[in-house]
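With one protein chain held back, the other chains of the complex are shown just where they sit.
Chains: A, B and C, in written order; residue numbering restarts at 1 for each.
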């Protein structure tokens, strides 16, 4: 028997979809090689640039998950054997470095502890050691979903500039874009990579990139074998609003509307809303007397919060019970955090009441496990913060 | 700009619809005079009987609001000038008595205070005075939405029986059916009247009745003019699964699924869930140190709770602000309660987390108005209750 | 097992819904007593006036079928015992006269043969006989769905004017509005009555009226009992965008969009499109060597065409087989036409190809019954007409 009432899907994406986006996708398919579809594509590409905060970059849309887009970023800019520096701070940044190895690149990993952010100094040191500038690319993650940590991408760019290093800056912003600020032009992001199912308010199924002139230049000499994820035919066909192969028509309808929603609300307001809800969650965690996986407050993500349960309590049990008994889906701890931490997604088209419901549900779940804390303390702390910052 | 995130529609109906019902209604229309539609109608009528808890009664479905069904109950059983006893305890029971007057019946009103329930004694006294048994019908309400009070329908039936009064018992269960128990056969309800947009999990647009043999007998001699709401052609056409005029096809699709959902969960579980969520709300109100409009706990409704704001605070302002600023729609106080009370709907396809979100939002709203109470106290009280009664 | 592919619902309404309308209805319910809903109502009422072609009239929307609206037209303008003249030319005009009788009016019927239109002369004669001007109202039908005949409403108005008769002109345009021209102001229609499921592109569930000053004046002295269908509280509440009882929220969302669609296309173009498709159907019928129920070409409806099968062939069998075997739903012959005629609906959001599919399907069905005609002759005749009048 299904749980009554609405599901609270509070994993770190996909999110609870806006119904406006859902209904837009639920429309009859049209000819993806016809004039009407071409218009939609062109409108999307223009607004995607705004969301990537670029004027010089080129947005690309692949029928794939975000992982496909991370592969695309590599095979279009690198040749087999190329040296790359991968900075890892958790599961998803590490996954990208493994993916790079699988494609035959020579991957040097700057492995930072789970929970930490990425400081300019550490990156600079690593780059400075590369005296002959052999790294072709630096791989970093904007928002590490496994730990709830957001990277200061400006600091990575600063390290590259300070080291006068010509490597491309490739940024995985799968869970960052549309939630927390990323400025491709201003911050010198050569390739940004994302997916549809987080800040872009859609179901999974699109892998998106934003690539700048430097990346396109690299593409010309990159010799990695590629076809499906090849940028060249995509850029060529996109000019007229088309694709080298069948695009995901229905997700394109949804993206068209989701971009409207993001830009109607305004990116600054979207980011501020994410910060405000995230801070509510962090206050709740403090109210419970518990700790986030993110070590330093300045690194804490506005997208997702990973929370340690006290020792002796199993986070996977918590997650299983809230999902089954309370219609609340939380994210599991990954890798070394498995069983020790759970993750609360607070991203997308969401608001204060959904955050309170989530926190209230987490509290019920923890009490069912006999975790020691004061019932209601987290909710009240978040409410207090929401009141302090209420501005309508 | 729309409020981000999901709306919490916590008025006393319509409710937050189950998406399974929504999608069922979003299907191509079929021929309402064809075999496929007839099958749907027949399936619906069989299960409606289960929901009305009747074996002997006949369910009827009109394209109308619940108000239309209350009119139908009168014009099919009464003749102009007939005496009826209308028991009023709030806005909606009073509205029915006014409707009866508009149709030319001689209405005697047993007016009880807003907030009180209906006791057997008061009804008995009134009936006992009618020595020549002139009342043709007694009009009562199962759940008075304006005050959050549920009538003990058994007590009204007991009064009739004790007075050996032959009057028909007509019950408005617009906001009761599918939320809180009503047993048409066992409790001797001659006509029960409801609407689609409450416990039946649908949008508004259907007025439904359940009429028993005694009511059908009365119909034969009732001389009130009627055509649209006439039972006779409806019953006649329903036999083959059809209707005397065009039915609301899409709502019928939805009703088909909604009945499945009610019966899959099981009526007893549905009622228990409503009680549990309602009690959570009542604990929250007590936690705030505030009062419900329902005077006695035994009369408090499991469907909706009307809450008095402390003097000096305007409930309409609260409602306007939560709707505009927090995406939370509450019900306004009606009649003498306007501005003094607000109403929380906790009915339909809903759960603990939605209740906590609602209470959390009410708390935020009250704080925005500087209502004195301890932030978080209501949520915590509801959580405590949910934990005590958690049974999965 | 369901029939593969799309259903062709070619009954005389409901119609194949535009998906834009369907998706608009498939949205979360909002508070029907809140500001957002009031805005929608007001926007709807303004545009409904355009569709009724009135500046002076007041549009009204009831949760009911079209039949409910025909009842509303009577009980708000008449008193029990009032004399009315009902002009009947088929099943639906006759049904209205029966409904009037059920409500206690003194109904004089001008019964014209099925298939004929309504001429000024016949109406004038009848009115002229009423020397003391006792008729309070003349009931006529704009489009008689049972025969596929459209009334020249101007002619009825002319008869009234010529007879200097003060009776109200009440027009049932349930299947006319939004398909074929009706000019409430210009043609002196005092009350026009319609339903949502025909030219208004919606599912069934709304009964609509447009009432002018003269009708409102009549309302003041009309003594028929009424409450659900009472205009006064409706007009009163509508002023602020609200309703005296719960409106059909989801159909209102759909109506909002349907009105946009009608006005974006433009009423003149909508009527022209209906005429063009209807004429295609009529050419097909001629191509088959068969006859329409409509006797004179000038009376033939642009909404629906009723077609006689040759003697010895059963139209109900045809209908049953096309629905079951070809996914084509046709309308049955009603009353004296039962079994002898079938009806093709060609109204709403529809086009040439759907008409050709329908005609092609009718041809297949007739051949399955061994009806004698040349296979393809109807389709080709319609195609020829579509080419002659192609204008894009």
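The rule is simple: a contact is a pair of C-beta atoms (placed from the backbone, for glycine too) under 8 Å apart; a residue touches a chain by one contact, two chains touch by 3 or more.
Nothing here was measured: the structure is a model prediction, and the numbers come from that model.
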Cross-chain touch to the chain not pictured, restricted to A:115, A:178 or A:195, is A:195
Logged for chain B, residues touching the omitted partner chain are 19, 23-24, 26-28
Contacts from chain C to the absent chain lie at residues 1, 3-6, 8, 16, 26, 264-265, 273, 324-328, 349-354, 356-358, 360-361, 363-364, 367-368, 375-377, 379-380, 383-384, 386-387, 390, 392
It is residues of chain A that touch the chain not shown, namely 6-7, 9, 11, 13-17, 22-23, 25-26, 28-35, 63-68, 71, 80, 98-99, 102-104, 195, 197, 203-205, 224-230, 244-251, 323-324, 329, 331-332
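Convention: only the chains that are shown with their structure count from here on.
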Most contacts overall join chains B-C
Chain A and chain C have mean C-alpha positions lying a whole-number Å distance apart equal to 54
When centres are defined as mean Cα positions, the distance from chain A to chain B in whole Å is 45
Taking each chain's centre as the mean of its CA atoms, chain B sits from chain C at a distance in Å of 34
Among all residues of chain B, those touching at least two other chains are 6, 16, 26, 324
